[in-house]
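The structure's right below; bear with me while I get my questions together.
A protein chain is absent from this complex, but the other protein chains hold their places.
The block that comes next holds subunit A.
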Amino acid sequence: MESLSDTLWDIVICGTGLQQSLLALALSRSGKKILHIDPNEFYGSAEAAFSLQDAESWAHRVSTGSGGLFAFASITKPEGAVDLSSSRAYSLALAPKLIHARSTLLSRLVSSRAYRQVEFLAVGSFYIFRPPQDTQNPTLVRIPSTREEVFSTTDVSSKAKRQLMKFLKFVLDSEASPQLETWQPYADTPLTGFLQQEFNMDAELQMYIITFTLSLEGNISTKDGLAVIRRHLSSMGLYGPGFAAIYPKWGGLSEITQISCRAGAVGGAVYMLGTGIKEMETVENEVKLQLTSGDTVRTRMLVRASDSASGQTGINRLVAVISSPLSSMFQSIVEGAPRPAVAVIAFPAGSLSTPAGRASEHPVYLSAHSSDTGECPVGQSVLYLTTLSTPDAKAVLERALDIFICPTSGDEAPQVLYQLQYEQRTGPDTFEVDGPIFTFPAPSPSLSFDDSTLVPVREAWKRVMGDAAVYAEYLVFDDRDVALDDNDVYDTW
């Protein structure tokens, strides 16, 4: 076998984040000589999923300042949390994003046949947190997301129902006349204002709508907000009744990175973990890389991800394992629907307060995952709480967690068994090309998968393929698997 340094690689991919891994998948039948490395000892980069032990060493590295875009990671295990299972019974996702059924990511996974290696689970209901009012306790209200649900819900008044119905209908046709003309004057102003002006919605109803956008700022523009809600509504029912988005089992996008790398390996790419780039130098049409493993390799092209933080606000995240299956949150609402494994709870801006009495500046989103996700043992759940970074963000997330697990009526409160907190900064959002060196943008902190993530992948693929790039063949593959038909089964008894 040729040695690493004797080979002139067509491409070296550094990092196994989603974009790099999808590129490896896209090139897996190209015949190109591919070396795929990652400085980490695990797959997935910023989209990885960790066992508790992995999480511990990751948090340690991040807290010592070598975590790239991640910072201030800490783990707390409350005293006497005896119910925590073994490390490997958990798979905590760094990127627990939900994927809308209409996402191009899914059509690419289908056309490349890679989807066969993934188990997808349904994302169920969206809830909104109603802070305590007068003598009333805080409550969670399920947001109706289809016309049928709007019709049947008892949580909103009939006036609000009419407004919601009107809005849902409007959104589905919002790209056509006359709807287009109605919203365009509001395009770059906050969606809430548009909802108030054109649909007479009160603040609470506006909040219902905003929640579906999963906007971290909470003040999404009318243009972006309508697009996201349209995606949500048009995704509803696409792969089955009662759900608009899905989630890959075993740690979200982490699983997509791994199946993509596996496809790369099946295609002959060489994989090296724990190996990064120490130094590089462009000589004529080649890049010379000195790897941290001590090897020197030559390649025609290099693809890597940006991991330098930009000035933009990042996110704070709190991941908690709790001692309750939260069964009531994971019920299928529609007849014949798959049982959902994910529920989303929004705490609107201002609905939480810090110990110092300041109101929360941005919304907090809590994504609850059942053990069906494979991320925790049966009888427990994993909660992912996210908010935009502010000096109060950590306290706000802790407050949201406290409120969420607070018993409603004399039940025993679930115990927090394990808690991981960290900050994720944002980096450059552009795809940079510097001769033979391509740099992918930093991962977006959005809570649902954004199709714009895929654009640089295709761009990089095009550049690697050069004249051989045929768009119609991009990520379109036959099954590799030599499965026999059903008649050719071993009968073994």
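As a convention for this text, a contact is a pair of C-beta atoms (placed from the backbone, for glycine too) under 8 Å apart; a residue touches a chain by one contact, two chains touch by 3 or more; residues count from 1.
Basically, contacts and distances are computed from a predicted model.
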According to its UniProt record, what is the protein name of the omitted chain, chosen from "Probable cytosolic iron-sulfur protein assembly protein 1", "Actin-related protein 6", "Glutamyl-tRNA(Gln) amidotransferase subunit C, mitochondrial" or "Ras-domain-containing protein"? "Ras-domain-containing protein"
Have a look at A:152, A:282 or A:452 and name the one touching the chain we're not showing. A:452
Sole residue of A:227, A:272 or A:334 that reaches the chain not shown, by the stated touch rule: A:272
Answer key for A:107, A:157, A:197 or A:430 versus the chain not shown reads A:107
Omitted-chain footprint on subunit A covers residues 1, 42-43, 86, 88-89, 101-102, 104, 106-107, 109-110, 115, 117, 119-122, 237-240, 243, 246, 250, 258, 261-262, 264-275, 336, 338-339, 341, 372, 374, 451-455, 457-458, 480-484, 486, 488-493
